[in-house]
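Here the complex is missing one protein chain, while the rest keep their positions.
Labels A and B are assigned to the chains in the order they are written; within every chain, residues are numbered from 1.
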């Protein structure tokens, strides 16, 4: 081997000398992946933990309360032993429907405006502002719903309860606007410009291009974003706990006070419910119902965006 | 004649386009107006009640004396446990998925699992924490139970952010390191992680600001609403800012709204600062490759 530049020592020799220490290295090289895998299993354990938690208490619950009473009963009043979940589901659905009625038109319009009409500069300003909406804590939304939106609405609906589904639903809707807007916009942005230019070249207006070309091409992405937003609305807790009331109510009248699945869980856990009592386990039965609803929505959303993924 | 018909037809379509455009702009503005109303309302109600005393005082039965001190310190204590726990777990999970995992069923399962966890309602995490941390591990309604529940809640967000950051490290510099005889872990530790840190930090800070604003799961695992001490151990009772805001909002007397609004201002300012830091990190390190 040729000596390199007349140095007294050679780096390569020192490297070879250090090689004896390599057994410690080997330990790290083998140990690290094992440790990382261990960390990765925490997320799996979390899922298993959630399922275990919900299932074990729910099974206990159904030893006292029959499935038929839970799912077919129409009165929810745990403190007087009525465990028909329908009013809570109705409350949740009412909130969700109102929220989507608010969020869908506004979210979609914002997505179309940002992706098709707005200049790059406008987009750079509007988009982050919209995303602020997603970062506001839900307790703040709840405060606003109760202290501002509700009083405003009671000017219109004069005999409205101060706690009501309408103000809660509207504010939940505002909260999920950014979700629909930004995911739908992503889907529209993914539509290649060549498609737009083709139609524009034929003399179509921007709106026609949006309606006939962009929306159909981005359809699955838009639907997936809506489904995801629905899931978020179903699982929203604080806004409805604060503003929609605590009255399980099998109604479709949005001016009434209602209670959602999530709001009951808060109420049940907050009160002095003793561990393993029927009321305690009813929280989990309701939680299970909620979990299944949102899980189905999430899976549906993933399925839609995967199944109909456009390949441009 | 034909020309004329055609022309008016086009005019109609162009008109329609212009009208629709304005509808879109107005709909977008509704969201912005709502945001402006919310912030304006909170400011107008709360600013008058902001004071140094408000930051220094414990909860009190009279609005003049009520303060957010316990909540601020509680949130701080909670996040200083949640941050390291969730970051270590999250970054390690991401490293495993991106650097070591073979593309097999188990790996795909972990991936899908992380994605689905991110969609689980936060209150369900509260139930998980109640069963495991509060009762099974006998932690009770303590700071550590709340902080660990929060760690699991933000874990999927951090995993996804870290995965993206790790993926965006160019393969060329990994090859350069491997090509010099560096082992896989040396390459990850000395090259990949340092390059991915800004992205990981940005995503994590956003996740922590979510944790600071969360209320529902902490109600379930028993954060206090009114407490006259700050946590001094992992097993202390505690409250957090949003819990105090919630309890003030839920009071029937209207004057407590103003206290709640003042609390909201403090909370929003803290979140704003965290977001500003995240954006600053992102911009500072953005165009490095």
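Just so we're on the same page, contacts are C-beta pairs under 8 Å (C-beta built on N, C-alpha and C of every residue); 3 or more make two chains touch, one makes a residue touch a chain.
Simple rule for what comes next: contacts and distances are computed from a predicted model.
For the omitted chain of this complex, the UniProt record lists the protein as "Phosphate ABC transporter ATPase", which is one of "DRTGG domain-containing protein", "Phosphate ABC transporter ATPase", "Carbon-monoxide dehydrogenase small subunit" or "L-cystine import ATP-binding protein TcyC". The chain not shown here makes contact, within the complete complex, with A, B.
Here the missing chain is touched by one residue of B:28, B:163 or B:177, and it is B:177. Among B:191, B:234 or B:250, only B:191 touches the chain left out of the display. Only one of the listed residues, A:12, A:56, A:77 or A:277, touches the absent chain: A:12. Of the residues in chain B, those that touch the hidden partner chain are 102, 170, 172-173, 175-183, 186, 190-191, 194-195, 288-289.
Taking the complete complex into account, residues 1-2, 4-5, 7, 9-12, 14-15, 18-19, 21-22 of chain A touch the chain not shown.
Please note the rule applied: only the chains that are shown with their structure count from here on.
Centre-to-centre spacing of chain A and chain B amounts to 13 Å, using the average Cα coordinate of each chain. Residues 10, 13-14, 16-17, 20-21, 23-25, 27-28, 30-32, 34-35, 37-38, 41-42, 45, 88-89, 92-93, 95-97, 99-101, 109-110, 112-117, 119-128, 130-132, 135, 152, 155-156, 159, 183-185, 206, 209-210, 212-216, 219-220, 242, 245-246, 249-250, 257, 260-261, 264, 267-268, 271, 275 of chain B touch chain A in their complex. If you check the complex, the residues on chain A that touch chain B are 25, 28-29, 32-33, 35-37, 39-44, 46-47, 49-50, 52-54, 56-57, 105-106, 109-110, 112-114, 117, 126, 129-130, 132-133, 135-144, 146-148, 174, 177, 181, 203, 205-208, 228, 231, 234-238, 241-242, 262, 265-266, 269-270, 275, 283-284, 287, 290-291, 294-295, 297-299, 302.
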